[in-house]
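Only a single protein chain was left out; the remaining protein chains are all shown in position.
Presenting subunit A:
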Amino acid sequence: MRELITLRINGERYEVAVLPHRTLLEVLREDLGLTGTKHGCELGECGACTVLLDGVPVLSCLTLPLEVQDCEITTIEGLEEQGRLHPLQETFAELGAAQCGYCTPGMLLSAVALLRQNPHPTREEIKQALSGNLCRCTGYTKIYEAVEAAAERLSAARQGERQPNAALQP
């Protein structure tokens, strides 16, 4: 029997009637049209369907919507702010970190969670954080470089915020 539930996704509330055995991945893509979350192996072996639950990366193909009604869900569609890409999205594009692009949404969300927790990760820490996301174009090096570049950009932006007059100085 369908159950009427409310999901909080990217800051918006969605009312959906779900069957208990539908996964979050299926509901996002097929019921809500949020197709940025990619459908890969469906068995927890690839990371393409990664979303954030309260900021923590999990796999939507192994998540039941009934169990995450209390969580804030972030998908790739929720990364931009007022039409501006997240710095990670910018550096991924600039450095060619996406080849076929299928793993990219999952990679980005894992990287967002990493940089929130650890703004200055080492290369090893980046590898660890992305170790649940497979890229079969084997573009890992560019991906690591893009995460490093975004970390620098975010850190520079934070410093700018801390010294609001910096921009006014000659």
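Methods note: a contact is a pair of C-beta atoms (placed from the backbone, for glycine too) under 8 Å apart; a residue touches a chain by one contact, two chains touch by 3 or more; residues count from 1.
In this section, contacts and distances are computed from a predicted model.
Comparing "Catalase-related peroxidase", "Putative oxidoreductase subunit", "FAD-binding PCMH-type domain-containing protein" or "Hydrogenase maturation factor HypA" against the UniProt entry of the hidden chain yields the protein name "FAD-binding PCMH-type domain-containing protein". Only one of A:E67, A:E94 or A:E152 touches the absent chain when the whole complex is considered: A:E67. When the missing chain is restored to the complex, the residue among A:G47, A:G78 or A:G139 that touches it is A:G47. Within the whole complex, the absent chain has one touching residue among A:T37, A:T75 or A:S110, and that is A:S110.
Residues of subunit A that touch the chain left out of view are 19-23, 26, 42-45, 47, 50, 53, 56-59, 62-64, 66-67, 110, 128-129, 131-134.
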